[in-house]
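With one protein chain removed, the remaining protein chains of the complex are shown where they sit.
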Amino acid sequence: MIQRVNTDLKKDLLKLGVKDWNECFHCGNCTAICPLSENELLFPRKVIRQAQMGLETSLQANVSPWMCYYCGECSDTCPRDANPGELMMSLRRYLTSIYDWTGLSRLFYTNKYMEFAAIIGLAIIVILLFAIWGPPLDPSLTSEGGVKINSFAPIKWIELGDWSMAVVVGALLISNILHMFYKVIIKPGVKIPLTTYITELWKLPTHFATQAKFRKCDAKGKFYWGAHWLMMTGYTVMFTMIVVFLPEFQVEKVNDWWHWQRLLGYYSTFGLLFGLIFVIIGRIKQNNQIFKFSHLSDWLFIIMLFLTTISGIMLHLFRVGGMPYATYYTYIAHIAILIPMICIEVPFSKWSHLAYRPFAIYFAALKKEAKELEYKTNLSPEAA
Amino acid sequence: MEEIRIGVYICWCGTNISRMVDVEDVARELSEMPGVVISKDYKYMCSDPGQALIIKDIKEHKLNRVVVSACSPRIHELTFRKALENAGLNPYMFQMANIREQVSWVHDDREKATKKAKALVAAAINRVKWHESLDKRTVSINPSTLVIGGGIAGITAALELADTGSPVYLIEKTTELGGNMAKIDLTFPYLNSARQIIQEKIERTEHHPNIHIFKNTVVDEIFGYIGNFNSIIGQNGSEIDLKFGNIVVATGLKPFDPSGLENYGYGKFPDVITSLEFEKKLLSGNILTNEGKDPENVVIIHCVGSRNRSEHEYCSRTCCMTALKYANQLRSAIPDANIYQAYADMRAFGKGCEELYTSTSRKGIMFLMFDQQNDLPVIKKAEPGDSCNMLIEMNEKLSGEKIEIPADMVILMVGLEAHEDAKKISHTVGISLDGNSFFMEKHPKLDPVATTTSGVYVVGNCQAPKDIPDTITQAKAATARIMGTIKQGEVEVEVITAVVNEDICCGCQTCIQVCPYTAITYDVVKGVSVVNEAICKGCGTCGSACPTGAIRSRHFTDNQILSQIKGLLSKSLELKEV
Partner (left out) sequence: MSYEPTIIAFLCNWCSYTGADLAGTSRMKYASNINIIRVMCSGRIEPLFVLTAFREGADGVLICGCHPGDCHYHEGNYKCLRRYYFLKKYLTQMGMNTERMRLEWVSASEGKQFAELADDFTEKVRNLGPCKIKEAAETLT
């Protein structure tokens, strides 16, 4: 297939945070030093080349940006200071905006006012919902001395909200993944037998849960993987509890501290706080390649997650401390931060990587298998 | 007859010879040959202590002949002859055996190599016995110089020489001075105006009292030898007889004609132009396509006609940097143009060149790499719907993708190649051409200015493609050499000429027929042939043809060569039987 060189693509990439699109002169040191780059999928040099030349089809079919966990070895090694690591980060933004068929991702990445407006708008809707339809605030406590949280925010209504949000966000994300599948597998015409889809499927949950590839990136003991994994599992536990186990989680009774509901909550809090503080200090100090450049979307995600965590902790403290009004207001604030965060970040912005990374690994494995198969058939006596 | 006392010296050349030849064994074995007084080996014979060793031995042991077994006589024969002279011996009582280029560097069996070295040294020893003293011959130097070619190389040489007061005859084939340099706009890597530099030089040349310019003129024939050349030049119907002492060949190169390369469509697409045609656009101040529009997409294709087995295998050395220069000029002329460099390898040697590459690569220029050997880009007509008028299809090596580039203008960076008349010029001045029809220098490293013909120097592109600073350096180096000979007033020349033994000559005149220089005449009174030693160049053809053996080629006499053959074979066979 012949592709037309399109240097206009660079304008697009510049908007998405790419700095020096043409600095790289292709020595390949980055690919040589990268602990994750393998023979089947070499990066970052090749994808940098596709970006430079504006080979859109190849670039959009290339999943290697998702393979990168930004250890920064490449940027340290680059003789031209072309920051390949940061370019990979920017390409992840580009790919996110490409996979998202609604165009909102592109809008939020390239226009910060629209992003703020969306966040604030959603927050106001949440607050208005509580203000208009919320029950009157009840300052009295239950007989056991707990705050009457379930009368303030009835489980069934909150569950309804949880599930509708999960469905909308999930649907958007799934449609984006299908779009990604089209760009990566269908459009370049990769032929993959159905059985391969099944045999390789185990890679999806495994990588989601372990992020094993990230560990390879952590060879120098920078602890990124550890911090990230704590944060990821912390959030996953919390998310599962509030969506699936809400009746057990949102309780008026103050459980003993060793109760599983409280222990899991503490684990989540610890994981999130530890990871977030690690990242925030890193980004402020810019003490490592991974933290050297911070796009607005990077900061927004961290700040919103941090505020969600802090409001969650306060909510817990006020509830356990039996302070009804503080509990109710904090509850509203917590939801007003949480909803925009999930609705914006998961399908349209940085948080989408929770799905794109494992799928990229899955698709890469499919492509590798397809290539091996093609190789075998071409070498077989019948083909000859 | 005096007793023959030979000194034999075997050089180690560091490890160059000693690695493959047992030099100590050679020295020991050859010391037993009749006539050999001493036989030594030494690390570096050509070094000062090495030469001092020979001089000391000549004096102490009353040596009257010397054999040095080392590298090629083309490199150090003169060095050792000088040493003999310093020791008071005639420099021609010397013979060299080449055991480096012909033994240690080309063989890999140490035993066989040592045997061969012994045979070669034995041959030299046998030969040197027949050597005879030859008197030095000097010729006076005519202070005038003939400069062929009026480009930057020729002009520089002419001005340098004329400024010292020596007359210069400057021959230019075309009607204008300036050559290729007058056709270009800016020079790399500092982007100065070429015009400004060359215009001032042309004017100075044209008005210089010591420079006589002959435009529209070619030199057909040159007679004579160093210091005393002459040539007859046709000028406006009349003939002028020029006499000069030295010759500077500065005929330059011409741009490669890309018409034969079908993939580039030169001649088919009006917007596919050569670098020199682009220079014309730059000089005119308008970079416009054939339709008179500003080009949006400009593709510069490198190595057209260079570094490819089917055209020229060599690198033309100037095109990469010129292409970068164009990118800079295009960037400033059309700031938002898409500029592509389709290249094979970026060669940025030379002062300021890598810096030019670095700064250019930061100006938003796209570098695309192709396979210059097997997979050249192809220029096609664009589809009707396209905004450009050409598409360049290529397999881009850095991405591994097959791509097409939109183009409104394509600049072919054509290489440099020899003029059609290079061979004729080489015959006229008596120098050799290499495989690319570039004039051959005397030694690629040690003497890249002189040629194998004394008094003839090659400067500039005609010797090999080079940029302007290198050309000027070479031109000035040649003029320094010429001024040296002019200042001395006379120069030593080879005494290896033919001589007739009038007692034996039967007057058959066979020699006169074979002499390529008409150096032999027939003396009717004596009835014998006579060699004019000033004209004779010592090829020895007459000596081989002489039926009576009356003609001897000095330093290559029958006896010398025959004894060399005998010495070689007797040693070789003797060693074979062992």
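When the chains are written out, they are named A and B in that same order, and each has its own residue count from 1.
Everything that follows uses one rule, which is that a residue touches a chain if its C-beta (ideal position, glycine included) is under 8 Å from a C-beta of that chain, and two chains touch if they have at least 3 such contacts.
Here the structure is a predicted model, which is why all the values come from computation and not from measurement.
Would you list the chains present here that the left-out chain is in contact with?
Even though it is not drawn, that chain still touches B.
Could you tell me which of B:28, B:59 or B:112 touches the chain that is not displayed?
Only one of B:28, B:59 or B:112 touches the chain omitted from view, namely B:112.
Would you mind spotting which of B:103, B:184, B:226 or B:366 touches the chain that isn't drawn?
Of the listed residues, the one touching the omitted chain is B:103.
Among the options B:137, B:362 or B:423, which residue touches the chain absent from this view?
Answering carefully, the residue with contact to the hidden chain is B:423.
Which of these, B:496, B:512 or B:530, touches the one chain of the complex that we don't see?
Spelled out, the listed residue whose C-beta touches the missing chain is B:496.
What residues on chain B make contact with the chain left out of this view?
72-74, 98, 100-103, 105-109, 112-113, 115-116, 119-120, 123, 423, 427, 430, 432-435, 440, 452-453, 496, 514, 516-517, 537-541, 543-545, 553, 556, 558, 561-562, 564-566, 568-570, 572-573, 576
Throughout what follows, only the chains that are shown with their structure count from here on.
Take the average of all CA coordinates in chain A, do the same for chain B, and state the distance between these two points in whole angstrom.
It comes to 67 Å between the two C-alpha centres.
Residue numbers of chain B touching chain A in their complex, please.
Against chain A, chain B makes touches at 338, 340, 361-362, 364-368, 393, 396, 398-406.
Within the complex, which stretch of chain A touches chain B?
Chain A reaches chain B through residues 1-5, 7, 10, 22-23, 25-26, 46, 49-50, 52-53, 55, 58.
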